[in-house]
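For this depiction, one protein chain was excluded, whereas all remaining protein chains were kept in their positions.
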Amino acid sequence: MKSKLKSAYQAIGLPRLIISAFFLIVLIMAGVYNIGIPALLGDVLRRWGMYGVLVLAMVPAIQCGIGPNFGISLGIVCGLFSSLIAIELNIAALPCFASTPVLGQWCSMLFAMVLGALIAWFVGVAYGLLLNRVKGSEMTVSTYVGLSIIAFMNILWVTLPFKSGDIKWPIGGEGARNTISLENSFGELLNKTGGFYLIGSEESGGLFIPTGLLVFFFLMCLLIYLFMRSKTGKAMTAAGANPNFARASGINVDKMRILGTAVSTSLGAVGIITYAQAFGFLQMYNAPLMMGFHCVAAILIGGASISKARISHVIIGTFLFQGLLVIALPVANKVLVGTDLSDIMRMIISNGIIIYALTKAKGGTASNEE
Amino acid sequence: MKNKNNLGESLNNAMRSLWNNKVVVMFVVLCVFGIATSGKSVSHTVTEVFTRFGRNAFLVLALIIPVLAGLGLNFGIVVGAIAAQIAIFWVVSWGFTGVTGLLMCVLICTPLAILFGWLVGKLYNKTKGSEMITGMILAYFADGLYQFLFLFLIGGVIPVNNPTLIINGGVGVKNTIDLTGNIKYALDTISMLSIIQVLYIILAVITAAKLISRLVKKRELHLKSLLLRFAAATVVFALTFVPAVQTFLGQDRLLLLNAVELACLGAALFAVYLLLKGMVGEKKPFAQCYKRPVALAIVAGIVYALTYVTAIFQILIAVSLPVCTYLLIAVICFFNRWILSTKLGQDMRTVGQSRTVANSAGINVDKTRIIATCISTVLASWGQLIYLQNLGTFQTYGAHSMVGQYAIASLLVGGASVQKANNKQAILGVVLFHTLFVVAPLSASNLFGSALIGEYFRVFICYGVIALSLAMHAWKVIAKKKEEKAQSDAAPAES
Partner (left out) sequence: MGEAPYVLKMDGISKEYFGNRVLDNVSLSVKPGEIHALMGENGAGKSTLMNILFGMPVIHNTGGFTGTIEIDGEPVKIDSPQKAMELGIGMVHQEFMLIPGFTVTENIKVGREITQPTVASHIFGKSLEKLDTKAMAKDARKALDTIGLNIEEYVLVKGLPVGYMQFIEIAREIDKKGVRLLIFDEPTAVLTESEAARLLDTMRVIASKGIAIIFITHRLDEVIEVTDSITVLRDGQFIAKAQTKDTSAVKIAEMMIGRKVEKLFDDDKPDTRTLSDDDVILSLRNLKVDMPGEKVRDVSLNVRRGEVFGIGGLAGQGKLGIPNGIMGLCPAEGEVIFDGKPLDLKKLGEALRLGIAFVSEDRRGVGLLLDDSIEQNIVFSAMQVNGKFLKNYGIAKLYDGKAGRAHANEMIRELDIRCTGPTQAAGSLSGGNQQKVCIARALTLSPKLLIVSEPTRGIDIGAKKLVIELLAKLNREQGMTVIMVSSELTELRSLCDRIAIVSEGVVHRIMRPDDSDAAFGLAMSGAKMEGGAEQ
C-alpha cells in the first residue's frame, strides 16, 4: 500500500500536487466568499481553450529535442501579422459575404490562421536551422530570440503603413494600436459557435460553455496526437529522445529538429489567433513578451519535463494553471482588497515551476559529472 | 618585396583583429552614425553618456567575476539589485539621509545580498551547465517575490506607517519613491577633500594595525618602509591645507577638462618615474628603457594639446564628473584585477576553465562557484545603490527589471563573451551601449519623424546583442568540441 502511494506520488510529482491542492483551496475559498462559481468556471473553460493551442505548441518542440520553446513569440508575431493582414483586407466584410456575415468571419479567421501558419512555417525552418547550430543551449538562445523578435516587430508595428481604421489610432499616434478590436473580423467567433449557458444566463453570470473553442482546441490536440503517431512523428520523437538511436535507424536528426520547430512555430501562430479571437482583441507590442514563459510553465505544470511532453500534459497543465489564476484573482481581491495579485502569482508560479524543472533536468545530472 | 609582404601581413592582421572585434566595430559605427544624425550637439551627448556611465558602470563590472568562474553571464544580478532596493526602502522609511543613509543602505543590503547570492549560487550548482537560463528565469521569479513583498507584505503584514511611501489604502508601496532630500546624490556629492581625509585615516589605521600585528607575532618590523609610506601620505595630506588646493578639492565634481589635465600630469610623472626606475633602480642604460616612458609622455602631451582644440574644449568644460562615484568604479576595476591575483581568483579561473580538473586538483568547485556568485550579487547591490542615488527617483516596481538585461548587453557590446570578460570590455561596452541608448530615439525622430522607433530600436539592440552573442557562444562551443576531437584523433595518426 505504502509503495503504491509512493509510486502514485512520484507519478504525479510534487509541483502538480501543490498546484492541484492550491487549486482546490482557492475553489473552496471562492465558495466560502460566495463568489459566483458558475461564472468563474465558465471563465476557466474559456481560458483553457484560449491558451490551449499555444501550450500545445510546446509538444512538438520538446519532443523533437529543442526543449521548451521559449521562442514561441516567433510564431505569435506571425499570427499577429497575418491577423492584421486579414483585418486590413477586411475579408469579413467582402461584398460576397454580405448575405452571410458569419461565413465572412470564418473566412477571415481561417485566412489568418492559414497565412499565419504558413509564414510561421518558414520562420520556424530558419529558427530550426539556428537552433541546430546551438545544440545544448537552445533554451538560452531561444529565450533571447523570442525577446528580440518582439522588440523587432515593435518597430514594424510602428512603421507598417496600415490603412484600416481598426488598426490605426483614431487620432494621431504612429503605427498600429496597442489593442486592436476584432469586433469587425472574427472576435469571439469560436467561443460563440455552439456556445450556450449551462447554468444561468449572461445577466446572472452563468456558466458559459464555449463549445466551438473547446472543440477546436481538442481537434488541434487530436491532430498533433495523430501526427505524433505517424512515421514522421515517431521519427521526430526518437530524434529528440535519443539522437544517436535515431541516427542508427537512419533518421536525419537535424531535419527532424527543424520539422519539430516549424510545427511548433506554426502552432504558435494558430494559437495566438485562437487566443485573440477568444479575447476579442489583438494585443500588440510588448503584450506577448512573456507569453512564451507562461506556455512553458503550463506544460510543465501538466507533468512534462524539459525533454518529454505529451498531449495530456497540455490539457491538464493549461487547465490547472489558467484555472488557478482565474479563480485566485477574485479570491485574492476579497482577501486583500484593492490589489491585483494575479500577475504576481502568475510570475511566481510560472517561473518557479520552470526553475524546478531546470533543477530536475539534464543540467541537474551534470553536477555528477565529476 | 619583403616590405610589401610585411604590409600585406599587417593589413591581414588588422583585418583579422577587426573581424574578431566585429561586435565592437559594428557598435562604434552605429554610435557614430547615431551621433551624426541625432541633431543634438556632441557635447550634449557626451554629457549624457558620462552621467549614464557613472550610473551604470558599476553594475556591468559586477558581471565579470561570474564569467571568469565559468558561470556565464549572471542574469541573476537582478537579485542583488532587489537587495539594494529593499535596503533603500527601509532606510528611507526610517528617515536617514545623506551619507549616513547611504552607509545604512550598504550595511543592510550587503548581508542581504550575501544571503541571496548564496541561495542563487546553490541553485546554480544544482543546474550546472544551464546557469544562464536559470538566471534569466530566476530574475523573473525573484521579481515576482519582490512584488509580492512590496505590494502585499509591506503594509499588509509588516506594518509601515508612512503616507509618503505607502499607497493610500495602507497596503503596498507606492509606484515611485522620491529620493530627493534623502539619498539622492549622497555618493556623488562627497567632496574630494573628504575622500582624501578618509583615505588618510584608513592608511593610518592600516599602518598601526600592521605594526601591532608584526610586534605581536614578533616578525621583522620593516619600520623604515612603513614610516616612509606614511610620511609620504602625510605630506600629501598636508598639501590639502594649502588654501588654493583646499578650495579645488572642496568640490564634489571635477570638470572633465581638469580630469584630463590631471591625467596628463599623472602620466607625465609616471613616465619620469619609469625612466628613473629603469636607469637608477635597475641600472639599465638609457637606450634600453626609454621607449615606454617617452611614448607615454608623448601621448600625454598630445592629449593635453588636444584640449586646446575649441570643439574638444567645449565638450571638456561641459562635463563634470562626480568624483567619488568614478573613484569607486576605478576601485572596483582594481578589485576585479586584484582578486585574480589571489588564490581564490586562480581557483575561480580553474573552475571556470574545467570543473573536472579543478575537482581533481582538490579545489572545492561548488564552494568556489557560490563565492563567485556572492561577490557578483553584492557588487550588483552596491551598483544598484549607486544607480538609484544618482537617478534620484526610485521606481519601486521597475527599477530592477531591466538591470540584468542592460548590464549584460553593455558587457557584450564591449566585446566580451560568455567565457571571457575584462574591465576594458565592460567600460568600452558601457560607453558604446549608452551612447546608442541616448542617441537612438533622437536620431530616429530626426530620420523617421518618430522617437518611438528609436525607443523600440534600442530595446531590440539590447535583446538582439544578447541573443546574438549567446548563439555565437553556443556555436563556438560546438565547433571547439569538434576541433578538439579531431585534434586528439589526429595526434596518434602522425606516427
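What to note about this one:
Should a chain be cited, it is by its letter among A and B, assigned in written order, with residues numbered from 1 in that chain.
Throughout what follows, contacts are C-beta pairs under 8 Å (C-beta built on N, C-alpha and C of every residue); 3 or more make two chains touch, one makes a residue touch a chain.
Just so we're clear, the structure is a prediction, and the values are computed from it rather than from any experiment.
Check B:119, B:363 or B:466 against the missing chain and you find that the one touching it is B:363.
In the complete complex, the residue from A:7, A:249 or A:312 that touches the missing chain is A:249.
Although one chain is not displayed, its contacts with chain A can still be listed: residues 226, 229-231, 234-235, 238, 241-242, 244-245, 247-252, 308.
For chain B, the residues touching the absent chain in the complete assembly are 206, 210, 213, 341-344, 346-347, 349-350, 353-354, 356-358, 360-363, 485, 487-489, 491-495.
Here is the rule we use: only the chains that are shown with their structure count from here on.
Residues 123, 125-130, 132-134, 136-138, 140-141, 143-145, 147-148, 151-152, 156, 169, 171-172, 355-356, 359-360, 365, 448, 450, 452-453, 456-457, 459-460, 462-464, 466-467, 470-471, 473-475, 477-478 of chain B are the ones that touch chain A when the two sit in their complex.
Touching chain B in their complex are the following residues of chain A: 130, 133-137, 139-141, 143-145, 147-148, 150-152, 154-155, 158-159, 174-175, 290, 293, 336-339, 341, 343-345, 347-348, 351-352, 354-355, 358-359, 361-364, 366-367, 369-370.
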